[in-house]
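Omission of a single protein chain aside, the complex is shown with its protein chains in their original locations.
So that you can tell them apart, the chains are marked A and B in the order they are listed, and the count of residues begins at 1 in each.
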Amino acid sequence: MSTNGLIGRAVKRVEDKRFITGHGNYTDDIILPHQTYAVFVRSQYAHAKILSVDTSAAKEMPGVIAIYTGADLANTNGVPCGWQVNFKNGDTMKEPKHPLLVADKARHVGDAIAIVIAETKEQATDAAEAVTVEMEELPCVIDAAKAVQPGAPLVHDDVPNNKSFDWTLGNPIEEVNAAMDQAAHVTTLEFVNQRLVPNAIEPRSYNSSYDPVSEKYTLYTSSQNPHLIRLLMCAFVLGIPEHKVRVISPDVGGGFGSKIFHYTEEALLTWCSKQIGRPVKWTSERTESFLLDAHGRDHVTKAEMGFDAEGKIVALRVKTYANLGAYLSTFSSCVPTYLHGTLLQGLYTTPKINVDVTAVFTNTTPVDAYRGAGRPEATYLLERLLDLAALEMKADPAELRFKNFIPPFDGVQQPGYQTQVALQYDSGNYEGVLKKGLEMLGYADVRRQQQEAANNGKLVGVGFSTYIEACGIAPSAIVGALGCRAGLFESGHVRVQPTGKVSVYTGAHSHGQGHETTFAQVVADKLGINLDDVEIVHGDSDSVAFGMGTYGSRSLAVGGSAIIKSIEKIIEKGKKIAAHKLEASADDIEFASGRFTVKGTDKSVGFGEVALTAYVPHVYPKDLEPGLDFSSFYDPANFTYPFGCHIAVVEVDKETGKVSIKRFVAVDDVGNVINPMIVEGQIHGGVVQGIGQALFEGAEYDENGQLTNASYMDYCMPRADDLPMFETASQVTPCPHNPLGVKGAGEAGTIGSAPAIVNAVIDALWSGGHQVKDIRMPLTSERVWNAMNS
Amino acid sequence: MNTRIQVTVNGVQYSHMVEPRLLLVHYLRDVLRLTGTHVGCDTSSCGACTIHVNGKATKCCTMLAVQANGCQITTIEGLSHNGDLHPLQEGFKECHGLQCGFCTPGMIMTAADLLQHNPQPTENDIRHALEGNFCRCTGYHNIVKSVLYAAEKLKEHAVVH
Partner (left out) sequence: MQLAGKHVLHAAPTRVWAILMNKDTLAHIVPGVSRLEQTGDHTYKSILDIKLGPVSGSFTGNLQLDDLQEPSAFTIKTQQNSKIGNANAAIAINLTPVGDNDTEIIFDGDVKLTGMLASLGNRVMGGVSNTLAKQFFSNLEKELDKEPAP
């Protein structure tokens, strides 16, 4: 196929103009005619019986239109979980109801007890304060490992030991134990991968309306996947007809996973809009976001890695308790299992691996996918073990990795790599990224500087992380076999207008990723037309056929491939039209640089003319339909497997324990790159979210289940002055199984960066004689200081 | 109970009766329908609501509309003139200083204040000036470059004129 060189170019983003001039259109910017506003009455307790809810006084307040409680929704379903995981013994996971409003008891702080709808938000707020709720506080459980102990309070009365499921993957445990027993050295790490709050800067917002004449609902939602929300809400929660529901996700201000899930408020507002016959809007306040947007991570893990005398890894054994929070959020069950356990091969030839996961309910905010989702947890575990093992065995961490890397394979000449944990990697050159990283760093110099610093009483450390992830989610047949209750294909519809301009409808959703630019680059390149002649449409279930949305770094690998399929159909049909015009056989027509040409001649016709002919078919092949408009669905053959190498150099202040990042080198291989500027931007942002986990962030619950840092004043996120400029580079190992050869770049940075930072801090401490194995993230000055001085 | 306020926003005079508890950000967004100014928190921590009040960068999620009576206000919508982008707006586009765009208006307004009193900032000056604005997408790297770009652009402009 032809190209005009748009693929691979750092084209400036077409969507920027509206954002830099203040003309973005986010859900909270929308006010509909006869708009009403909702405010929730929420539980202040982590675990409490609801004795009574009295709304009588509130109903009399000015402007109040309606108040609903759990009793009004007794016959309505809860929001579903989209992935079924089975117990080791084959039993189905425990999947208690997640109601839209709780009637019996609250299971985490923020659980919704009543919704108050009024003419203004202020009136709704006043009335919500007048709702009287009598509650009886119950003992609560916060920690996943404690929740499974006998006698722990039960979050759901019908879920024994708070266990949603237990799960294992890999080689039989006996084989792993035997290999571990034979190991010359075993490195053990027991650690917490702490709970994070995603914190997209745009709070979640919904605005739902109902038209009694057409009997049609319209929901504006700050979602990463509007069609998925429509499907779940119609089919599983409200039982309303899908063709009578339009879901629109306009501009969305960041998601990072937290806006994938179908939240109770979406369905409840939609239900309410019909009850009152007016549009209902709710926008989360920041503290509500902290209490309700699904959190990420929260694993308690013991991991052991065995090495032979030469430093080759011989076995890996992992036991994890995953905290699910109070309810199963949409994809929560697959995160600690199929997105975590399956990544424990890492980049290494480890022959024996076993992972065991127990997933537990607690009286906390539900936990689900947050940027990386399971893969950062897997990478953190592996990469911490490797750097620690190098320290313990007095080996060089880079050398130790070279010794254990899977050798390069392109997935075409050499087959994909079959792991011990169910996946088959597509293509990889793992030593390549580390070599490049070491060169960029000037490794020998940095180690020399570290030694000099140590001689001068300063603590400098170098930390490595060589990661892999599985994204481009996902082949439907494979995820279906693993319990996913949805297909994970994508749709791509290309409509050539009569004048040759092109509208593209994609089921992917951009909330910062820049699809309006990258997808347009792909289409313009393949059709040989100007970028300006392509418009990307997304986020509206009435204009886009279907879509699974954007998460798991899937948009280009899956959504882009669907568009390519439609483009191929357009060129195929275009050839027939051109052949008829040029009085040649379609087989003799070539398409290049926007022109259809008879092979070996100068007879040609332009793309625009062919488009016009398709819609004005006066002189036209007999058996061909008019029009030039194709829709395709693409279901990937495999996951894609980006990988990379992140290296951090830090200095630890001896007096205060403060960590400063001196350098951060990232070499990422995300396959072919459509727009290097956008990919680099994704890496920067991803890296900083990983740095945030390593040094700053963490949800802190007190023993009563109160989230004690539920505001931006209390929850520490990276700010501009906490960070250095980054040194980034890319390597390209194309994906062998999708037409663009792309792998995905959205999560890579977050997956790779956190262990590099923590490893660097640990290395710095060892350089000063403090042989510390682990410091609990985030590595605040206080924790680092305590680790040095204990 | 309601109070009359008179404000000039992006060069246009407005007069409205407002509730005393109405926040300035909601006045701009809901009354004037200037929705480029965003609300990311309610504690003046994220900076998405930054505008200029009498020429100074101000987080308007914790300022009452009545406090703005008699003030000159500039929002992101009023930053470009005659269709020409402000050098900062241009810088953010050129250097990929934005992704989801939600923090961008506040980020640009804060940076504009910086460049007013420090036209040639260093990387550190910029990082320090922007530490009251959260961006969750970009990692700040390209935002710093965007502001450097704008400073350079303004310098060229000053030389030409």
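As a convention for this text, a contact is a pair of C-beta atoms (placed from the backbone, for glycine too) under 8 Å apart; a residue touches a chain by one contact, two chains touch by 3 or more.
This structure is a prediction, so every number in the text was calculated from the model and none was measured.
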{"item": "Interface partners of the hidden chain - shown chains only, full complex considered", "value": "A"}
{"item": "Touch with the omitted chain, as defined above, among A:Thr120, A:Gln449, A:Ser711 or A:Ser781", "value": "A:Ser711"}
{"item": "Residue among A:Glu215, A:Asp532 or A:Asp702 touching the omitted chain", "value": "A:Asp702"}
{"item": "On chain A, residues whose C-beta touches the chain left out of the figure", "value": "44-45, 109, 129, 287, 290-291, 702, 704, 706-711, 713-714"}
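In the analysis below, only the chains that are shown with their structure count from here on.
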{"item": "Of chain A, residues touching chain B in the complex", "value": "12-13, 15-26, 28-29, 31, 122, 199-203, 251-254, 256, 283, 285-287, 511-514, 677-678, 680-682, 684-689, 711-713, 717-721, 723, 725-726, 749"}
{"item": "Residues of chain B defined as touching chain A within the complex", "value": "19, 21, 29-30, 33-43, 45-46, 48, 75-77, 79-80, 85, 89, 92-94, 96, 98-105, 108, 123-124, 126-128, 130-144"}
